[in-house]
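Just one protein chain is left out here, and the rest sit where they should.
Each chain gets a letter, A, B and C, in the order it is written, and its residues are counted from 1.
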Amino acid sequence: MSERIRVTVWNEYLHELEDPSIGSIYPQGIHGALGEFLGKEADIEVRYATLRQEEHGLTEDVLRQTDVLIWWGHKAHDQVEDTVAERVHQRVLEGMGLIVLHSAHFSKIFRKLMGTTCSLRWREAGEKERVWVIEQGHPIAEGLDHYFEIPQTEMYGERFDIPEPDTLVFISWYAGGEVFRSGCCYNRGRGKVFYFAPGHETHPIYYQKEVQQVIKNAVRWAAPILSLSKPLSGDWVAPLEPLD
Amino acid sequence: MSERIRVTVWNEYLHELEDPSIGSIYPQGIHGALGEFLGKEADIEVRYATLRQEEHGLTEDVLRQTDVLIWWGHKAHDQVEDTVAERVHQRVLEGMGLIVLHSAHFSKIFRKLMGTTCSLRWREAGEKERVWVIEQGHPIAEGLDHYFEIPQTEMYGERFDIPEPDTLVFISWYAGGEVFRSGCCYNRGRGKVFYFAPGHETHPIYYQKEVQQVIKNAVRWAAPILSLSKPLSGDWVAPLEPLD
Amino acid sequence: MSERIRVTVWNEYLHELEDPSIGSIYPQGIHGALGEFLGKEADIEVRYATLRQEEHGLTEDVLRQTDVLIWWGHKAHDQVEDTVAERVHQRVLEGMGLIVLHSAHFSKIFRKLMGTTCSLRWREAGEKERVWVIEQGHPIAEGLDHYFEIPQTEMYGERFDIPEPDTLVFISWYAGGEVFRSGCCYNRGRGKVFYFAPGHETHPIYYQKEVQQVIKNAVRWAAPILSLSKPLSGDWVAPLEPLD
Partner (left out) sequence: MSERIRVTVWNEYLHELEDPSIGSIYPQGIHGALGEFLGKEADIEVRYATLRQEEHGLTEDVLRQTDVLIWWGHKAHDQVEDTVAERVHQRVLEGMGLIVLHSAHFSKIFRKLMGTTCSLRWREAGEKERVWVIEQGHPIAEGLDHYFEIPQTEMYGERFDIPEPDTLVFISWYAGGEVFRSGCCYNRGRGKVFYFAPGHETHPIYYQKEVQQVIKNAVRWAAPILSLSKPLSGDWVAPLEPLD
């Protein structure tokens, strides 16, 4: 890890280009909106990568210089090449943080890390979501009150087919009758993974200050510990290491 | 454990005697209503104990013959003698199952086992609760569908000040805007503890078939393993045991 | 689930045929040794499947009639066809229990379910292992004492690259200086997964009574709940289900 946390924001970046109503909400793309508020933080530096770039912008070199990767995808999960998903997976297990947003629950990388279908219920009705803070002392809850509301959102509901989170930080309430584990922390290998549900592309959710607060908190929580920048002695995946 | 699971249903048994409207819902007391459906199960036998009995009905002898204790209390938690709470605590750590219902979140025994305040939000508005099944393969979810509803209930909401459950089986949704971890499993010592939120005394909740199903499932889940009926070799709390 | 738990024991079944010294320990194959003691239990019925059979013996039909699958593999993980691994994965998420033994930590199915490399340290030195019971009230610890010993075994040591278990039942001590999380429970989808470390092919470990006890306990723990034999209402992986 350099002195600043090196964040790469990855976005599928299709909705914004193809649908003018979405493009008008996120004229710089969802990645641009995410990067804008992150880049204002003194301890964070931001770069971008998108699906249509070569290797989806996630070359070995880019990943090696990434402390925390943020992932937004929705309609083109299957267009992400397996080799790139595999590369990201490997890098998370080595220590890179990963923040998986909204519809990226169905991304190759999240499903590979979870080992389950990651399916859920959903409904597009522009209904109200109330995000309750379950672990009030957790770093990702920094600066939040008991709950915050998203005025209009897509519903995501249980049963969310994920492994039980290592720490469950948020549970969401939806006006239509569902609940959802909307903020989930996982340790996987040496990496930290945070799934955060809000962020449907047809609503300006990433401009909301509490949502931005959560993502900034999550970047700091997911950043690798310093000693991961130098390898541990020996090869941690070595199958054989006789000890005295 | 005998061949049948020996359940003791403990009830404060004050509301039903003091408030005719509650007494008319539970003419045999809440314990009577719980015991009635449990007693119909071939593998379960039931006895009762209440606050006003000597030692609250929970003598050493009764506890020694109890595999699973069910606890309902509300307005008189502080009238439970510390020695009895201590005795129950000790017995849970030795292996007795404990099912804590509704307002017993504030009972001495539950707070002692959790180590936290066990506080929560609440509101009496007779609103709808929808109980979502989060772990669909868990024994306590046996026979349930994706969710079930309680038409009128007292709201219990987060932040529920408990340790993160070892397994979170249910999350409830309330019409007024809250969520609640309403089915929580804990291993404590050699015992199993299940907290289940439904059961306000002013609504006939323990007559609902899904609620009964959950409590029957929980009894079977919480029953001690057979080997606990004979002590392990050595004294498990012995501070000193030199090994070869 | 039928009245008896239908167990399918899957074995790679190569070591026993190719190496006479191993063949003499397990003349009926490791699967035969496992099936023999399991088959004596009144509530368990056993069938077998091996790598060299068509579809590795794990057709759709066989899996549909399997409540709990036991998996032993070592040198030919990559010979298991992806379609079969995928089929087993799907079935676990639907509710089938899975018991993963020893070197099967590197099997396709276990790695797919865990989402991590599942790598570990190892050393073949025929050293002593002491298996400590961490959760003494857990069904898989039924009938065990504080610990049991395996006189000669292959060492498996941390860092074991797995997600933190939902419940950690055993930790092993090895004479050479390592520790290992040797009994790990996971809920995945609607299925239950248990990893159990003992079982190197060059030692007669599956004839040891405590090891057999653990595997019998694990079969009963991992068996699906009854309601999984009929589908829940609606399709649980359906992405869209508007609720009233």
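Throughout what follows, a contact is a pair of C-beta atoms (placed from the backbone, for glycine too) under 8 Å apart; a residue touches a chain by one contact, two chains touch by 3 or more.
Model, not experiment: these values are computed from the prediction.
Visitor: Considering the whole complex, not just the chains shown, which residues of chain A touch the missing one?
Guide: 95, 135-139, 141-146, 166-167, 187, 189-192, 224-228, 232-234, 236
Visitor: For review purposes, identify every residue of chain C that touches the missing chain, sorted by number.
Guide: Spelled out for chain C, the touching residues are 130, 132-136, 146, 157-159, 164, 167-168, 171-174, 177-179, 181.
Visitor: In the whole complex, what residues of chain B lie against the chain that is missing from view?
Guide: 93, 112-117, 119-123, 125, 157, 159, 161, 163-164, 166, 176-178, 186-189, 236-244
As a convention for this text, only the chains that are shown with their structure count from here on.
Visitor: Going by the touch rule set out above, what shape does the chain contact graph take here: line, ring, star, complete or other?
Guide: The chain contacts form a complete graph, every chain touching every other.
Visitor: Let me have the rounded angstrom distance from the C-alpha centre of chain A over to the C-alpha centre of chain B, please.
Guide: Distance between chain centres, rounded to whole Å: 37 Å.
Visitor: Counting only residues that touch at least 2 other chains, which ones in chain A make the list?
Guide: Residues 157, 159, 164, 177-178.
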